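Here's the structure we're looking at; comments come further down.
All protein chains but one are shown in place.
As written, the chains take the letters A and B, and residue 1 is the first residue of each chain.
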Amino acid sequence: MTGTLNVVGYGLSAIGPGIGVGLIFAAYINGTARQPEARGILQPIAFLGFALAEALALFGLVLAFIL
Amino acid sequence: MRTLALLSTEGEGFNPPGAEDFELPPLFTIAGFEVTKVTLLVFLSVVLIGAFFYLAARRGALVPGRLQFAGEGAYSFVRNQLGRDVIGSEDFKKFVPFLVTLFFFILVNNVFGIVPFLQFPTMSHIGYPAALAAISFFVYNTVGIRRHGFVNYFKAAMFPPGVPKPVYVILSPIELMTILFTRPLTLAMRLFANMFAGHLLLLVFILGGEYMLHSGGFAAILSPFAFGFGIVLTFFELLVQVLQAYIFTLLSSLYIAGALAEEH
Partner (left out) sequence: MVRVPMDQQPSSRPPAGPGDAYVIIAYLLSGMVVWGGAGWLLDHWLDTGFFTVIGLVIGAAASVYLVYVRYGRQ
C-alpha cells in the first residue's frame, strides 16, 4: 500500500467538522420545524456556524496538500 | 477489454482500476481528429436532448399529450426553480435557454455513466466541466460588467458594506480571487471529482466482484455481495449525477443573480 500519511491524517481530522456541520444543520432543521417563522432568523446563524466548522476541515485539506 | 485481461491472467493479483481506465482508445479518425467513445457519447447526448425537446414542442396543443407534458414539466422545472426563483422575475427570461441547456446537457451526460452499453460519464474527463465552467464564468462576469460598468462591478464585489476601513485590505484580495478564480474552478472541480470518483467506485466493485468470482474458493462465495453492493452503488450514482447537474446549474444561476443584483 503506497501513499502519504498526509491524506490519512486529513481523513481522520475530517471526522470532527463532519459531525459539527451535521449538528449545526440538525439544530437549524429542528428550529425551523418547531417554528417555521424563525427560518429567516436562524439562517444567518446556520451559515455562520457552517463556515466556522468547515474552515477547520478545509484547513486540514490545504495542509495535507502543502506539507 | 479489461475483463478479458482479468480472465486470461492466471495467478496474477487483482489489478485495481485507476486513472488509466478513463483513457479510452480512439475508434476511428476523421480529418486528423481521433474520435473516441467519449466524443460519440457527447454527440449522442446532444441529439437526444434536441430530439426530445423538438418532439415535445412540435404539436403545441393546448391540452398537452404525454410527451409535451414531460417536456413542459422538465423545462418549467429549470425555468421556475432555477431561473425565476433565484434571479428574480424581471431579468430571468434571458438566461433560461442557457440554464436549460446547461442542466440537461450535464444531466444526460452524467446519466450515461450508468446506462448499459454506454457506461461512461463524459464529465469525468476534465475538459468538459472545464469548458462549461468557463462559459459560466464568461456569462456571469459579462452580465455584471454590462449592468454596472467595469469599475463599479468590481468595486461592489470587493468592498462589502459595514466593514471597518482597514479590514478592507485583507478582505478585498479574497473577494477578487473568489470572483475571478475560485468560482469557475470549484464549479469544474466539483462536477469532475464527483463523476470521476463515482465511476471509479463502480469499477472497483464490479471488477473486484468478477475477480473474486474467478479466483474460486472462499472469495467466490462472497462475490455476490460485491455485485450486490455494485447494484446499490449504481442507484446511489444516479442520485449523485442528478444532484451534481442541479448544483452546477443552481450555482451558475446564483452567480448570475449575484452579478445582476450586487446588493449593498
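Going forward, a contact is a pair of C-beta atoms (placed from the backbone, for glycine too) under 8 Å apart; a residue touches a chain by one contact, two chains touch by 3 or more.
What you see is a predicted model; the values in this text were computed from it and never measured.
Among the residues B:L62, B:V167 or B:L239, only B:V167 touches the chain that is left out of the figure.
Touching the chain that is not shown, out of B:L24, B:L40 or B:I247: B:I247 (per the contact rule at the top). In the full complex, the hidden chain is touched by chain A at residues 40-41, 43-45, 47-48, 50-52, 54-55, 58-59, 62-63, 66.
Residues of chain B that touch the chain left out of view are 85-88, 148, 152, 156, 160-163, 167, 170-171, 173-175, 177-178, 181-183, 186, 190, 247, 250-251, 254, 257-258, 261-264.
The rule is simple: only the chains that are shown with their structure count from here on.
Between chain A and chain B, the centres computed from C-alpha atoms are 24 Å apart.
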